[in-house]
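Would you mind keeping the following structure in view while I ask a few things?
With one protein chain removed, the remaining protein chains of the complex are shown where they sit.
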């Protein structure tokens, strides 16, 4: 299940809706409250975004035989502390759930058309892509740990 | 924070109590409902268990500079679908949170004195330790990915 | 055409209809042609290394052919998650 939403992400409600599989790994990314950002604005490419997220979730589901893969991504304006993204992977075994969850958050950072604009007081700037994000996504291209 | 409890684990309440850091990774292990188990009983070594869990959480907190590390482990009898263990790692950045969460669940499987007894209908048997669990825990002994 | 993030801001609009000449057959050539439309376009497209593109909602390299594309998007590297 993927969702792009302008409304706050209700992590507890999302967790409640998940099947009770053996292993569930989740990740929540929030607007950091500690680096002076007063507002974060998320722009996206309607249509292409949903397609990209579907592809990430489908790839994870197939590769790790997931019972469930969830990606929920916030768009629009949000405040420090609010959730930007929620990712969950439910599987029979823990390694599959943990790896699939890490894969999905790494991949969506490079594959899904979102752009962040940070406002600090009166100054707004578009966030630059980090080289580390590309490296994190690329490590899944050929992962020797996949079967561990 | 670590806790060993005979009561059901309330994942939503645990999540609510966490600080709103940039990244939060969680893991929930449940009694699998798909392999015929009708009851799971968790025995532990009072005192030594808490000490082992504290050590796992403290090691993760130091190694990944976590804002918060949580391990909650159920003991006693539980039914399929119920949560056995909840692990959470809160950090400024996603890789630290994801790695620390995986580390804690891998380590507690080999370092904390819990024993599972599965009941299928009338037959009860003690679960054997898996070699894969030892390998998963050992991969953290020298991890080249730590700084990634 | 669709524009996003600071590309959109520099150009001053998020979308526009265009009718490029027949010799514009790649994304790269399209960007070159678009850069002549206004000072905002020129500014947005000044540094090709900072631009990414999608043709009919699929990410492509700037050298990619346009083919019969109905929707082309130009934008900075993505920063979601």
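Going by the order they are written in, the chains are A, B and C; count residues from 1 in each one.
Definition applied: a contact is a pair of C-beta atoms (placed from the backbone, for glycine too) under 8 Å apart; a residue touches a chain by one contact, two chains touch by 3 or more.
Quick caveat: nothing in here was measured; it's all calculated off a predicted structure.
Trainee: According to the contact rule at the top, which chains on display are touched by the left-out chain?
Mentor: Within the full complex, the chain left out of view touches B.
Trainee: Pick out the residues on chain B that sit against the missing chain.
Mentor: 29, 42-45, 47-48, 51, 73, 84-85, 105, 108-117, 126-129, 133
Basically, only the chains that are shown with their structure count from here on.
Trainee: I'd like the most central chain, judged by C-alpha centroids against the all-protein C-alpha centroid.
Mentor: A
Trainee: From the C-alpha centre of chain B to that of chain C, how far is it in Å?
Mentor: Their C-alpha centroids are separated by 48 Å.
Trainee: I'd like the Å distance between the centres of chain A and chain B, where a centre is the mean of that chain's Cα atoms.
Mentor: 23
Trainee: Rounded to a whole Å, what is the gap between the Cα centroids of chain A and chain C?
Mentor: Whole-Å distance between the two chain centres: 26.
Trainee: Would you give the residues of chain B that are in contact with at least 2 other chains, written as numbers and ranges?
Mentor: 94
Trainee: Hey, what residues on chain C touch two or more of the other chains?
Mentor: In chain C, the residues touching two or more other chains are 81.
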